[in-house]
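Missing here: one protein chain of the complex. Every other protein chain is in place.
By written order: A and B. Residues from 1 in each chain.
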Amino acid sequence: MKFIIQRELLLESLQHVMKAISPRVAVPILTGIKIEALPTGIKLTGSDSDISIESFIPKEEDGLVHVEDIETGSIVVQAKYFPEIIRKLPLKTVEISTDDNYQMTVVSGGSEFHLNGQDAMEYPQLPVLHTDNSFEIKHDVMKEMIKQTVFAVSTVETRPILTGVNMKIDNGEMTFVATDSHRLASRSVKLAEDFVHIQFNNIVIPGKSLAELNKIIDESDDSLTISVADNQILFQTKNLYFLSRLLDGKYPETDRLIPEVSKTSVKVKTKTLLQAIDRASLLAKENRNNVVKLETRDNALQISSNTPEVGQVTEDVITDHIDGEQLKISFSAKYMIDALRIIEEDNVIVHFTGAMRPFILYPENNDHILQLILPVRTY
Amino acid sequence: MQRFEELEHVQPVAVRMLKQMITNQRIAHAYLIHGDSGTKKRAIAQTLALRLFCQETDTIEPCLTCRDCKRVISGNYPDLHWIKPDGLSIKKEQIEALQREFTYSGVESNRKVYIIEDADLMTVNAANRLLKFLEEPSQETTAILLTKNQQQLLDTIRSRCQVIALRPLSGQAIEQALIESGVTPENARLFQAVAPQLDQAKALDQDEWFAEARKLMVQLMQLLIDKPEEALLFVEKNWMNHFDDRDKLLMGLDLLLYWFKDLMYLHIGDIEHLVLLSYKDQLEQASLRYRRIDLVNILTAITQAKRKLNQHTHPTLVMEQLTLQMQR
């Protein structure tokens, strides 16, 4: 293998793939970065086995030459040293070559490094994904979907499947659902016409992977291509591949758990309610569930909280309207704040079905978002 | 040894059983392979893993040359998890990490294998955790537990595994293993004769008491030839001091037995079976001093002495009597 490459580009690519590399992995080869010289360009791969990131530097792009003198080949080098070396080299270009004994030589200006590498054949084989079940979605929509659901995944491993986000595609609509069993967040989006044939049900993507993906894709209206294999999912931007293992197991059926009827419906300013809950939660932080109480009044919601050691607080939030039964309900301020924070619309609709049943929130005139919260039972 | 064919020489029954299961595609969810050290537990586990992951083979053997095989051998195959004791035991955290791993789909396919070495060293907590997922096996997961002390494992674990008992090593195999581990061929012959298990045989290499015992034995034999009148005193003063309990005395008698047996082998010209190879010169000289009938008598006397010791006859008495019998 041999090539000459623009140092800045190599460094940028390295920074991408380094995000997937962890020093503590069970598989020794994963402490390294895989470098492949292909006729079309250079591909770097980093992985901690849960997620893998591939970054591609094309030989030429928009008439600019990034890589020259490519002799194809591949190698795995220690992630601990390689990026630092590239960062500190003196010139704008770097020449990288390897020999048959997996020795890598890095030359830039007068400096020459020799690094011990390993056979790239030792590196995990990432799945080959078929394009017939891939589809596209805009970057910013994907980022929204992640932000609006991933906070609700479970962080405890007692029910591992709930640490992931359930991706469903049916009838041209893609839905993300996340729940830690105390609250649930759901967001859906219509896919472009070309993808109506795509159907998925039990795809569960680890919450951690999505959070990582969100950091990597930029806010733009570029397209992200998503493909699913048996055991991995691939998110692909122009020059970046992000792969994640899936969670193994059956995601619980959540649709039938979402109440369809409402006994008390409220329309209220999102910000006003959020701030009132936030204030009330100040005094609730000492109690275990961070509980605030909500009580319907004629045209207001009374938000209160009481912690004997600290004090108590009451606040009335004027609503646009309240329909239905009177209601007194307690819930975790944290869950409510999380749910309200992701709603950007001015008004939020809340449907209650009793003090012991889940209630749902969604933005006015937007049924793509649904937040569900289980109340706290007081005796 | 990475092929069933080679392993079959050492463990014919176990390997044939595994091969049968592979042929019939009846791989169990969990195996418990138990046997003394040196019985090729790890090699068998690895070969099984190789065969399960190898995608190039169409025979009973893994191809050993494909990318998957190479990575199983180098430890880089991401869906093979090999657990070893962390210090003196296998800790709860190690099993928890494994548990977490199994909530994910596989990295390359959905076939996963985990091998737990010295499974008897799992803490109670770790064992109970393992039990949880032995109880709910997933389709394509295979557990391979290895142990030297299978009776130390929880019954509940054992009962969920297909148990594969490895046969003890032959003396020859132990000798070979000793030589492979760096013991001199001369010592290897003696150690395997003295100790029935590889671990014990290996330990003799570091055993100062045993080294001294050998020295005393040779000294006594030399005295019997050079100054037979001092032999009795030597036994009283030195021998009885060093061999100070019954087990040790029995070991001393065994050494004497090997000496005279070797003399016998020399008499009949069979040097293949010599045990005390390190003392070949001394043996050859000594063999000239004994008639075959003398050797038969002495061997009988040593055997009788062993019996007497086992019947709790006074040790000094037994040894003195034997010394006189060996003086002719």
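Convention: a residue touches a chain if its C-beta (ideal position, glycine included) is under 8 Å from a C-beta of that chain, and two chains touch if they have at least 3 such contacts.
Here is the rule we go by: contacts and distances are computed from a predicted model.
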Identity of the absent chain, which is to be given by its UniProt protein name, from "PepSY domain-containing protein", "Binding-protein-dependent transport system inner membrane protein", "DNA polymerase IV" or "ABC transporter permease": "DNA polymerase IV"
Contact residue for the chain not shown (choose from A:141, A:216, A:282 or A:337): A:282
Option from A:42, A:137, A:313 or A:348 whose C-beta touches the chain left out: A:313
Given B:2, B:37 or B:128, the one touching the chain that is not displayed: B:128
Hidden partner chain, residues of subunit B it touches: 124-125, 128, 154
Residues of subunit A (touch criterion as defined above) contacting the omitted chain: 179, 181-184, 252, 254, 257, 275, 279, 282-283, 285-289, 291, 308-313, 330, 332, 356-358, 372, 374-379
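Here is the rule we use: only the chains that are shown with their structure count from here on.
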Residue ranges of subunit A in contact with subunit B within the complex: 26-30, 49-50, 121-125, 127, 157, 160-161, 163, 206, 230-232, 245-249
Contacting residues of subunit B [partner subunit A, same complex]: 67, 70-71, 74-78, 81, 97, 100, 102-110, 138
